[in-house]
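Heads up, the thing below is written out as structure tokens.
Note that one protein chain is taken out, while the other chains of the complex remain in position.
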Amino acid sequence: MSVTVTTSVFEGPFDLLLHLITREEVDIYAVTLSDIVDAYITELERMESLDLEVATEFLLIAATLIELKARRLLPGSAELELDDELLFEERDLLLARLLECKTFKDAAAALAALRRDAARSVARRAGPEEPFASMAPDPLERTGLERFLAAARRAFTPRESVQLSLHHVAPIRASVRDAIDGVLAAIPETGAVTFRQLTAGITDRIEIVVRFLAVLELYKRGMVELDQADALGSLSISRSDGDSDALDLTGLDEWDADVDLVDGEEDLEIDLDGADARDGDEISLEALADADTTVRET
Amino acid sequence: MEPRDTELERAIEAILMASTEPVEPSTMAQLLEVPRTRVEAACEALSADYASARRGFVLARVAGGFRYQTHPELAEFVERFVLEGQHARLSGPALESLAIVAYKQPVSRAQLAAIRGVNVESVVATLLERGYIEEVGRDPGPGNAVLYGTTRAFLEHLGLNSLADLPPLAEFVPGLEMVEMLENTLLGTLDPLEEAAAEPPSEG
Partner (left out) sequence: MEPRDTELERAIEAILMASTEPVEPSTMAQLLEVPRTRVEAACEALSADYASARRGFVLARVAGGFRYQTHPELAEFVERFVLEGQHARLSGPALESLAIVAYKQPVSRAQLAAIRGVNVESVVATLLERGYIEEVGRDPGPGNAVLYGTTRAFLEHLGLNSLADLPPLAEFVPGLEMVEMLENTLLGTLDPLEEAAAEPPSEG
């Protein structure tokens, strides 16, 4: 099976979507969801035959996008309300994943910059001159039989089968609602707190993202003021003037993305040397295209 | 401030010149039979000497140890001379996966794949082969997935003394503007322009 893939495909579905959304930075409002969905599907169609592993995530995200688009094209439509909650969860998660993707993209760029700087210096590697050079014991001698055997064990252990999650989202236990409580508790009555302070000690980046969403939600509700001096500067958060102490949490249902997906999780195991998995190699995009058409006709 | 110990400094200079990799201060302390803090002080004094004398090399602290390396200002000449060590650069996906391992370690292949949204088999193989990541343990949960972490070579490659020298991940959490852009595009409920634009189901 030979797969011809573009770079963007290999970089993954979040990269692709992020790229599509952010490429026209000039006027952010010029980019509509419709444009994004179309562009995304076009990219997918360019992948002629897809490796099952590569395709799944792309298709799941395409499905979410199409759902979102359908929802948008039918504003206020009653039939869709049942699915709304699920859809909101999906889009919040998608947003969280995109933010996460962007975070690591920027982190990778920072690593690349460090590496470029480091590459300007060359370390001394000449080692000692004679007679010291020949005094040094052989590296293998220092290794010892035990470490050699441990390496042999590793070398001959079959590689793990690949776990392919059918969900395009990882189990997330953080809830925006909980995070809102946490954020509110952390903002002083007077003065401001920075986002970094708010997330101090949190190592799981999805938690950080959820905290971020919580801050945004509070901002939307006019409960906090945000201040960011420059684009990459630190974000400071303070209570809004005239902030009434009563927080109406009822309206938060929409955001109650307590998205613990463990229950619904179905993992597809593909054994690397199993032949069965290969039957699904070619994934037709017709189903997706149909869905898209339906939306358009509506 | 203590007086400088020239004999200690000379011994350190000789040892570092003979080493092929960064030497930890504790190793030198043991060999030279002095407290570790004195070794560190001596290294700093030497480093300052070289800087003020505008030597063409520096004494750098990398991956937990000290080593001689060329002064970055002279990269131009050194590059002309040394071709070795100029590893092929990492691809974008490989670099992003490396960033995830660096910040999330220990991390399994499946966790990595979940964040990247794609299979990471070949990327992990590349990073292992380059020696930037290694197995650091097994997940105690079901499946006992291999967990990966970054190596000394990774620190040396980036010129870092320790993982604590990585810029904090919080620095890279997207700014408000970016979040709004993503939100507006995906959620689109706030912007009236957007809703207006949605009304004719135009043909792409």
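Here the chain labels run A and B in written order, and each chain numbers its own residues starting at 1.
Simple rule for what comes next: a residue touches a chain if its C-beta (ideal position, glycine included) is under 8 Å from a C-beta of that chain, and two chains touch if they have at least 3 such contacts.
For clarity, every value in this text was computed on a predicted model and none was experimentally measured.
Visitor: Considering the whole complex, which of B:A48, B:A125 or B:L163 touches the chain not shown?
Guide: Hidden-chain contact among the options goes to B:A125.
Visitor: Pick out the residues on subunit B that sit against the missing chain.
Guide: 6, 9-15, 17-21, 23, 27-28, 30-32, 54-57, 68-71, 73-74, 77-78, 80-82, 84, 89-96, 119, 121-123, 125-126, 128-129, 131, 134-135, 153
Visitor: Where does subunit A touch the missing chain, residue by residue?
Guide: 1-3, 5, 7, 10-11, 51, 53, 108, 112, 122, 124-129, 132-133, 135-145, 147-149, 151-159, 162, 270, 272-273, 277-278
Note that only the chains that are shown with their structure count from here on.
Visitor: Provide the C-alpha centroid distance between subunit A and subunit B, rounded to the nearest whole angstrom.
Guide: Each chain's C-alpha centroid was found; their separation is 22 Å.
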